[in-house]
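Got a structure here, written out as structure tokens. Questions coming.
All protein chains of the complex are present and in place, except for one that has been dropped.
All chains are identified by letter, namely A and B, in their written order; residue positions are counted from 1 within each chain.
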Amino acid sequence: MDKAELKTKIAELLPAATFEDGAEWTTAGIDAADWAEAAPKLRSSEGLDFDYMFCMTAVDWKTHLTMVYHLTSTVHRQVLVVKVKLDRQHPVLATASHIWRTAEFHEREAYDLMGVEFTGHPDLRRLFMTEEWAGWPLRKDYEDPVNMIKL
Amino acid sequence: MDVDQLNTGNKPFPGDVHPTAGGGILVTKLDEVINWARSNSLWPLVFGTSCCAIEMMSTAAAKYDWSRFGFEVARATPRQADVIIIAGTIVNKMAPVLKRLYDQMADPKYVIAMGACATSGGPFFYNTYSVVKGADHVIPVDVYVAGCPPRPEALLHALITLQEKIRKGRE
Partner (left out) sequence: MIEEIGTTELGDLVINVGPQHPSTHGVLHLVITLNGETIRKVEPHLGYIHRSIEKMCESLSYRQFIYVTSRMDYLSSHINNHACAMCVEKGLQVEVPPRGRVIRVLMDELTRLASHQLWWGAMAMDVGALTPFFHAFREREAINDIMEETCGARLTMNYMVPGGVMADIHPDFQKRVKEFIRFFRTKIDEYDELVTGNIIFKNRMEGVGCLSAEDAVSFGCTGPTARGSGVSCDVRKLYPYEVYGNLAFEEVKETAGDCYARYLVRMQEMRQSLSIIEQLIDNIPEGDFQAKTKAVLKLPKGEWYTRVETARGEFGVYIISEGGMTPYRIKFRSPGFSNLSALDHMARGHKIGDLVAIMGTLDLVIPDIDR
């Protein structure tokens, strides 16, 4: 189905979703509280079948954080982008690792670099940095006068 | 210590010993032979972290063969290696591992910092929170090679420079 049909289908499924215009793929924005029910629906609804998550990004917008999920369906060959808005002081989100197994590593990376906590993740610890590292390196307000030499 | 005093109570030493400044000539000749032997059979440790490792593998392969110069066997364990070629970037998490490998090597041991990243942090110098800006913050380095990555000929030049450094002795 094309972008417009997909947009109407998602709007029926998730009434609280907002849509962005002008993007290459259908982009839906939902709240953090709705993600736990929305994710399984996206995975197994008839006609959607988004079984392949190919990219999961955490973005720091200075006032809030956003998790961007890029989903694709290998059956119907359509792409959906889901953006979940998170509170910056206390970013908590439900895990998606029981739906898409690739999320296990991606969520650990988001926790390590941005500080987003995923409830229900089997093993949430730092992935790239050492266990004792303090701070969330990829955030915009990360200061590290010892290691970072600014240009 | 005067050489003549050593001979009291023993049979007379066959041959002549000429006292020279800095030690006897016999010992100097032996040093040269030992240094020559050491420099011609340095066994490198298999240690490549990133892109320079591929150029190191090319240097080990058939076209730019480094076993012509004595680096025949690349050992996997530091206990049996003489030289560690740091091929790649060293990051904060890897630095203790590198130190431990260096400590496990037996004397005499030598270090070659290959590539821009091992020399000074390279392309990852500015605005990175996890890169050690130069492997010489962790272990003492003998020879630095520039390049990103250095050509196999550059690495061979570095190996030959190291051999010459060894032959010259420990001053």
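To be clear about the criterion, contacts are C-beta pairs under 8 Å (C-beta built on N, C-alpha and C of every residue); 3 or more make two chains touch, one makes a residue touch a chain.
All values reported here derive from a predicted model rather than from experimental measurement.
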**Fill in**
Note: the excluded chain touches shown chains A, B
**For chain B, residues in touch with the removed chain** = 46-51, 53-55, 57-58, 61-63, 76, 88-89, 91, 93-94, 97, 101, 123-124, 126-131, 148-149, 151
**Item:** Absent-chain interface as seen on chain A, which is shown
**Value:** 23-24, 51-55, 57, 59-60, 68, 70, 74, 77, 100-102, 104-106, 113, 126-130, 137-138, 151
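By our rule, only the chains that are shown with their structure count from here on.
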**Asked** Whole-Å distance, chain A centre to chain B centre, using C-alpha means?
**Response** 48
**Residues of chain B that touch chain A when the two form their complex** = 92-93, 125-131, 133
**Request:** Report the residues of chain A in contact with chain B in the complex, numbered from low to high.
**Result:** 128-130, 137, 142, 144, 147-151
